[in-house]
Structures are given as C-alpha cells and as structure tokens.
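Read the structure below first, then the notes.
Rather than the whole complex, this shows some of its chains in their spots.
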C-alpha cells in the first residue's frame, strides 16, 4: 500500500500514522522529574524527532532494539523545528515493512543503471582491462553491494544507488572528454580512462555501510575508500595472467590519485592527462550535486541566498531561472 | 616560400639562413675585452639565443630597433644549450616577412573556429543574452582581437588563436554538461551558461598583447582580465534596453567567479550551479592542455617522468599508451 505521508511534507498540526526506521532512542526527564522518551525516526525523505511523554520507561523497554516502528501522533513546532508528539508506538518486524518507502534511493532504477554501465564497460577494447572489469561484474556479491551503496555519507547522493548513479555520471563525462580531446597531445587512452572511471569509487562499498544503517565501517575510517578500492583492483589483477605491469601501475595511480589533492586524502596527485581528467570529472560531478542540492533544499525558498554552506564556505544564490 | 628550418628542429652543426623575430639584443664584452652581441631570436616554434662575435658594436647600431632580421650562421652547443653563432645578420622590413612562419598560431583556422562559435551563439534563446552576444560579435575590432589573442602568456595555448580555441572548447564542454545534467535540480539554465562560457575570458584581449609582441598590457596587470572582461560585458549591457537586472547580476557573477577561488584572483567564488560548472569547464580545459603539453614537450622523451613542473608541483608520467 502506498504511503500517505512523507517526513519532508509534514507541517504543524498534521496527524501521522506511519511506519518509520527507528534510528535511535534516548530516555530523559522533564523538570517536573517525569521520564520521557526521544525517538529519531526516518523515512526515505528525511529525519524527524519524536517525543513520548507518557509511560516513557515502559515503552522504552518494549521497543528494545527494534529497527522499525509504527507510530501514531501529531506534529508540533518546538524551537522552530517540527516534532512528532507520539500518541502510540509499536514495533514492526522487518518482513512487514515496505523498505523502499523508508530508505532513500536513487531516482533511477539501479538495475537499469547497472545495465547501462555494463554496456559501456563492454566497449573497452584492451583485453586485460576487459578481463578486470569482468572479474568485478561477474562477482554477484560485489555487484549487489555496488548497486546498494550511497555515493557519500552526507554530501552528495547519500542514498541507495547513489554510488552507481555517480559512477555512471563520471563515466559518461569521461566518454565525452575522450571525444572532445581526441586531438590533444596524441589523444587520450580511452580504455584506461574508462576503466579508471568505472572503478574509481568502488572502495566505497567497503567504506560505507549500506542498506538501512548509515555510517562508516571500521576499515572505512582506518584505511579509507581510496586505498580499499585500489586494493580491490590489485587483488583482481593478481588473478589475471599477463596483466602488464605498466598498465597495472597506471590504473593503480588513477585509483589512488582520483581525489586530486593530498589534503583530500589521495596519497599521490594525478600525474598524467587521463588521471587528471578522471579527477576533474569526479570532482565536478560531486560539486554539481552539492550545489544543486544546497539550492533546492534551501531553508527559505523565497530568499535570494541559502544559509552559509560550511563545506564550500559560501552562500548559494537561489534565483537562477530554470528551464520550464 | 616555405621555410626550410624551424627552431625546434635545430641540432648542433646545422647551418642556418632564415628570417626571425628579433625579440631583444644586448651588447657584452669578452674577458679579452672584445665587444660581442647577444640576440634573442624567435620563430613560431620557439626561441634561440644567437651570438655575434665580430663587429658587434657596428652591427648593434645597424640593427637599431628592428623587429625582424635575416640571419646566417651555424648551431653550436654552449652550456648544454644550442646557440647560433652568427656569420651575417640584416634587417628585414615587416612587409617582406612571412608572419605566419614567425608567430605561433592555433592548429585550427581562427575564422573557422569563429564561425563555429557564432553558430553556437545563435542557439541562445534568451533575447537579452542574444542581443549582448550580437553586440560583441558585430563589433569588428573586437572580433579581430578575439581571433588573434592567445589564451595565456605561457601556460596553456600561448599562441595566436589560442583564446578562441580555449573558448570554443569550454563552450562545447558546457553544452555537453547542459544535456548531462538536464535532470539535476530542475535542470540548468542553458542560455546563461552558454553566454557565460562564450564571454568568460574576453578580458584577455585587453590583458595580453597580441600579434608579434608578447606580454601583459598595463591594464592587464593593474586591473586583470577578470574585471576587464566583466566591464566589457557591463558596458554592452548598458546599451541594451530592458536587460533584466537579475540576469545582469548573474552573468556578471559568472564573469567574476570563473577562476573559482579568491587566491586565483576571482573577487567572488561561484555561488550557483551554472557558475560552478563554468569554473570547472574552464579549469579542466586549462589543466588538460597544461598536462598534455608538459608531457609532449618533455626534455627527455625516453624517461618515464618529466622534469619537475613548478606550476602544478609534480612530475608527469610520459608512458601512457596513445591511440594509434
């Protein structure tokens, strides 16, 4: 059954009766010394704080470590933010939940995007690189994770399928650049650039938790997606007979240098044209989503400028006319 | 008559008899207290130092402020660099000189590139922007300079037609991006982005000397191409009735922010998606030429790495396989 209300659409006074992901809960006490319970709820469109004022302790125990809850209540404003005043809450079993309503996903179908990526991968002519891509795309466990993974935790495309969406976008940008710079310094190595673009962010499947949970894995923090991805490539290359050493070094360099700057956690900076262009395509795609997202989710859509953006350290201007 | 020798092809022992640009000259004295004359010569492929050991003072006077010279002599090695030992030198009048052999030019024909740019400009639908572009492209003096100007003094595309070549490249990149990001945040404003890309570097016609001479103009250093270009746009806008204020601010912002960072001399940073993408397209094109050029002009083409690049602070790797 289609969900009737989404978090992003709620407004003061709304009455709510929906299933949510229960992201966290914590018990507190009012000044009048009465216990209450704070819940953080999530659906695919956002987060919402909820308060249980009555029988907080009993409900706290009853919820236990539940991942999903059915909540009834009404929306209030507190400290200028919306809050759900809970009338009733009950645990839901994972099998009774419409997961696709709860977890943010890419607008495009992951299977379709993956098909498109596969199609492009097949145009690689270098037999070693083709084998390498095959080694990844025939690995079902990898493919499953690759389709699920977000592109980043918060900044750009932080939803299921986001990694695939970002990868496909970067791949299409470099495909354009190969044509565009066909005359530059003898032309670009299409196969190398394409393979680099397809693989550049695969370390994110190991860096970020996917599915319902959010956040970084332990190797994600201690090692980082750049080296994790490089290593995934190296392990597959080791299984391929006769993979040329030079090609291995070049692809490895693209994996490691794609962030473009040491202070952005690449241990080496791009040292040839294909590596440089991969970095630009990756950075451009991330920034385009960052800016467009900051503008379309501006707190005050009437105002000419958004709030201060801490990452890019600027305001954004919201008034550029869009195509009808 | 086609030139038989170019500076970039010279090697020790060659005998030379050609016309050159005389970039500078200076008189010196040997340890044996004998005057000699040092000339810096140029053709479209590079620079060459030349020495006049006999009758230096007389020849110095005779050359006066000549811009072009006919030189005969032979090539020697001194301090590991090639040097021309002059046997005979004579002044050439500008009208007797094949300028296109002396001044580096874009590989593509400027008129053809300009035609292509014009074609694209005509696809702009916003009537105000169309009028603005028309105001530039109907101004013959501007168009002449625009076709002649290099894209930069040294770094990327430092040759006649370079600015046009770079502009056309950036325009074609943003045309691709408009399609590519049609679904991003409501889509991009194609007309604004296209006009910004076409105009972003026009200040360079006032910043850089064009033609035979090289270097920056006085306003080029004291004001800079960013503000000069902004001002050229503003002056034309002031002539157009009913040009909307918002559009004027937005285009002005794109002109000023296209370098992308304050430390790169933009007085404002990009604050909307179109401005951000223009910056990336511009930067990507400059860097692609920079890297490709550093690699193809490596001092030792056998070595896996070029010499240290002071601008990008790295070595470049020269061994990526090119398409046949």
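Some points to look at:
Think of it as A and B in the order they're written, each chain with its own count starting at 1.
As a working rule, contacts are C-beta pairs under 8 Å (C-beta built on N, C-alpha and C of every residue); 3 or more make two chains touch, one makes a residue touch a chain.
A quick note: this is a predicted structure, and the numbers were derived from the prediction, not measured.
Identical protein chains form the entire complex, numbering 6 copies in the structure file, with 2 of these shown.
Going forward, only the chains that are shown with their structure count from here on.
Centre-to-centre separation between chain A and chain B, using Cα means, comes to 41 Å. Across the complex, chain A meets chain B through its residues 107, 169, 172-173, 176-177, 180-181, 183-190, 192, 246, 250, 253, 269-274, 276-277, 280, 283-284, 287-289, 291-293, 295-296, 305, 312, 314-323.
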